[in-house]
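Showing subunit A:
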Amino acid sequence: MVPTGWYLALSAVLFAIGTVGVLVRRNVIVIFMAIELMLNAVNLTFVALARQLGTVDGQVVVFFTMTVAASEAAVGLAIILAVFRNRATVNADELASLRW
Partner candidate 1 sequence: MGPLTFAALAAGLVASALTVVLHPNPVKSALALVVTLFLLAVVFVFLEAHMIAALQVIVYAGAIMVLFLFVIMLLNLQDDAAETRGSDRIALRAGAWLGGGVLAGELVTLFLRLPLAAPSAAPEGYGGAAVVARSLFTDYLLPFELTSILLLIAVVGAVVLAQRREA
Partner candidate 2 sequence: MWADAGIAAATSLVVLLLVLSLCFVLLWVERKGSALIQDRIGANRANIFGGILPFNLGIVNTMIADPIKMFTKEDVVPADADKLLHFLGPFLAVFPVLVIFAVVPFGDVLVIGGHSVDLQAAHLDVGILYVLAMSGLAVYGIVLGGWASNSRWALLGAIRGSAQMISYEIAMGLALIGTVMTFGTLDLQAIARAQGAHLWGVVPAWGVLYQPLGFLIFLIAGIAESKRVPFDIPEGESELTCGFFTEYSGSKQACFMLSDFAEIVVVSGLVTTLFFGAWQVPFLARDGWHFPGGLTLAMPHLAIVALQVASFILKVLLFCCLQILVRWSLPRYRYDQLMDLGWKRLLPLALVNVLVTGIVIVLAG
């Protein structure tokens, strides 16, 4: 039986990798995937702590997180499609017209 702290540490590493992905990559879709990675790392934290406490509340929160992530993915990808249709690029550096 592995101590719960190890699961939390693993989730922290995944979260950090996701953060680096958001900051380093320029492709909007890969940034989106890194965000999904961060969400999943947090899901792992919830499930591990739910197991630690012996309740299912953590798992219910994971259920809601998955649903919200699904709707967010659908809308986000639709936005990316619309942007690509107008600008023909998915590079975050070139989608900077709102910057001063």
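Methods note: a contact is a pair of C-beta atoms (placed from the backbone, for glycine too) under 8 Å apart; a residue touches a chain by one contact, two chains touch by 3 or more; residues count from 1.
With respect to how the candidates were assembled, all candidates are chains of the complex that A comes from, given by their letters.
The structure presented is a predicted model; accordingly, all values stated were derived computationally and were not measured.
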Of the numbered candidates 1 or 2, which one touches subunit A within this complex? 1
Per the contact definition, I'd like the list of subunit A residues that touch candidate 1 in the complex. 1-10, 12-21, 23-27, 29-30, 32-34, 36-37, 40, 43-44, 47-48, 50-52, 54, 56-57, 59-60, 62-64, 66-75, 77-82, 84-85, 90
